[in-house]
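A single protein chain has been omitted from the complex, and every remaining protein chain is retained in its original position.
Moving on, here comes subunit A:
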Amino acid sequence: MVVTSSARDYINRILQDISGMKVLILDSQTVGVVSVVYSQSELLQKEVFLVELVDSISKSSESMSHLKAIYFLRPTSENIQFLRRQLASPRFGEYHLFFSNILKDTQIHILADSDEQEVVQQVQEFYADFVAIDPYHFTFHVPSHYIYMLPAVVDPSTVQRFCDRVVDGLAAVFLALKRRPVIRYQRTSDIAKRIAQEASKLMYQEESGLFDFRRMEVSPLLLVIDRRDDPVTPLLNQWTYQAMVHELIGIEDNKVDLKSIGKFPNDQEEVVLSSEQDPFFKVNMYENFGDIGMNIKRMVDEFQQVSKSNQNIQTIEDMAKFVDNYPEYRKMHGNVTKHVTLVTEMSKIVDERKLMSVSQTEQELACNGGQGAAFEAVTNLLNNESVSDLDRLRLVMLYALRYEKDSPVQLMQLFNKLASRSAKYKPGLVQFLLKQAGVDKRMGDLFGNRDLMNIARNMARGLKGVENVYTQHQPLLFQIMESIVKGRLRDVDYPFVGNHYQQGRPQDVIIFIVGGTTYEESRSVALQNANNTGIRFILGGSSVLNSKRFLRDLEEAQRVARSSTTVV
C-alpha cells in the first residue's frame, strides 16, 4: 500500500486499453497528479503524443480526427463546461472520459445531453485525486490555503470549497486503497472536526455502496489533525537533504526551480528531485547535510573514474563499450551535476544567512529549556547584521511560542527590537501566530513540558547528549505516531466520528494535517515505517510547507481577518 504506485497504476490502466495515437487532456490539478508518477517518455511509449490542458485544447478548433482524446479531469463544474463545449463540436475521433473523483448524476446528464454526435466511448471514475510526491506522502494543493486558520463565519464559501477539496481527496485516497477507514480528529480544531465529519458522511452515508469493500480485516485509521497544534516544525531550518532543499530553495511537485536564486545553464534551471526516478536521491533524501556532502564526493569520484575510462578509447572494443554505456554515462553526468549544483547553492545560502548559528538557537528554543540563555541568544542574533529578516522573525516567533506565558516583559522587548530591526514584516504577525497557535489553543505537548513523563524523558535525553545539534528536533507527529503504535492515543483528545470505533490495532494509518505537511514530518513517517512496527503510516496534507509558505499563509489570514473585522 504505497500511494505512488496506486496513482501510477491508475494512469497505466487509463492508457493501456486504448490503442492508437492518443491525446491526453488534463486540468491544472491533474497535471500535478500525473506528473509526479509518470514521465513524458513513458507516455510516449503508450502512444500518447500530445498532452494539453483542458482550457487550451478548446481554444483551437482544428480537426484532429486521427487522434483519440483521453480526458483525465477533476469533476468540477468548469471542467464539465469545457467538455460540454468540446463535445458539441468535437475535434478528435474518439473521446474517453476519466474523472478523478465521484461524478454527480447531473454532471453525467449534462455530458450526455451535449454528446449529440456520440463520440464519447466511455465515462469512468478513476480515483487518482492526490499528488503522490513520495511513497508515503501525498498532498492536495488546495487553493486559498490560508483559510483554515480563520473561523468559518469569515468567508463561508471559501471554507466550504477548502473542505470539499480535502474531503474529495481523502475519499479518493481511500478508494485507491480500497478501504473504508474509521475516522478520528483533533478535538480542539474546528476545521479538523468538520473535515472528519464530512468525510465520514460521504463514506458511510452518501456513497456507502462505493466504499463497501466487504473486507474482514481491521479498518485503517484516518486521523485528521491541525497544523496549528505544531506550529514549530514549519518554522525551523532544516538540515536533511529533501527538507533542506524545500526550505532554502523550494520544491514544487518534486521539481526544484533554481531560476530564483541565480543564473544557471539552460538544462539546470529546473531539476527533478524524485525518489522514484533518482536512486542517489532515494538513498540520501533523509540524510543530513554533512553526510550528503561526503556521499556526493563519493559519487563525483565514481563519476570521474567512469569518465576517465571513457577517455582512452583505443580499440574498437573500447569504442563499442563506450557507445553502449553512453546513455548511462550521460544520465550519470546529469545527475552528478544536479546534486552538486544543489548542494553548492545551499551551502552558499547557509553561509550567507549564518544559518549554522541561527539554527542552533532555533533547535535550543524548540527542544531545550533555559529561558535566560535563549533570550540572550535571540537578542544577539537580532542584533547581528548578517541574519536575514526572515530568520529574525522566525526566531522571535519560536521564542514567543515557547515562553509565551513565562516572561511577557522580555517578549515585549523582543517584539520592539524586531519591529525596529526589520520593517518588512507587518507588526502583529507574531501576536497573530500566538492567537492562532498559542499555548491555550494547542492540545499536544509540543515542547514536552506538560506532564512529568515527558519532562523526565527530556532530561534523560539532555544527559545522554545529542548526536547532532541541528537535527535534534522531533516533530509532534512523532509523538502521535508513537502513541498510535502503543495504542495510547487518547479518545478524549482524538475522538472518533460517529459510532465506528477501532477494533484492534490498525495496520494502516493515514494522518492528514489540515494546513500542510513538512518534509521533516515526511521523513519522520518514512523512518517510522522503516522500523517495521506492523503499522504503516501515510502522511497527507493540504499542501507542503516550508517556513516561507507557512508565514505567507499566516500573513494572508491576518490580512483577511483584519479586513473582515473592520467591515463588521
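The rule is short, and it goes like this: a contact is a pair of C-beta atoms (placed from the backbone, for glycine too) under 8 Å apart; a residue touches a chain by one contact, two chains touch by 3 or more; residues count from 1.
The working rule: contacts and distances are computed from a predicted model.
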Report summary line: Per UniProt, and picking from "t-SNARE coiled-coil homology domain-containing protein", "Ubiquitin-related modifier 1 homolog", "COP9 signalosome complex subunit 3" or "Putative ribonuclease H2 subunit C-like isoform X2", the hidden chain is "t-SNARE coiled-coil homology domain-containing protein"
Query raised in the report: Among A:I18, A:L103, A:V218 or A:I261, which residue is in touch with the absent chain?
Result: A:L103
Report task. Using the touch definition up top, pick the residue from A:V271, A:L418, A:A526 or A:A561 that touches the left-out chain. Result -> A:V271
Report summary line: Residues of subunit A touching the missing chain are 6, 9-10, 13, 21, 23, 26, 31-32, 34-35, 38-41, 43-45, 47-53, 56, 60, 62-67, 90, 93, 102-103, 105, 108-109, 111-113, 115-118, 120-127, 175-176, 178, 210, 213, 253, 255, 267, 269-272, 274, 277-278, 316-317, 319-320, 323-324, 326-327, 330-331, 334-335
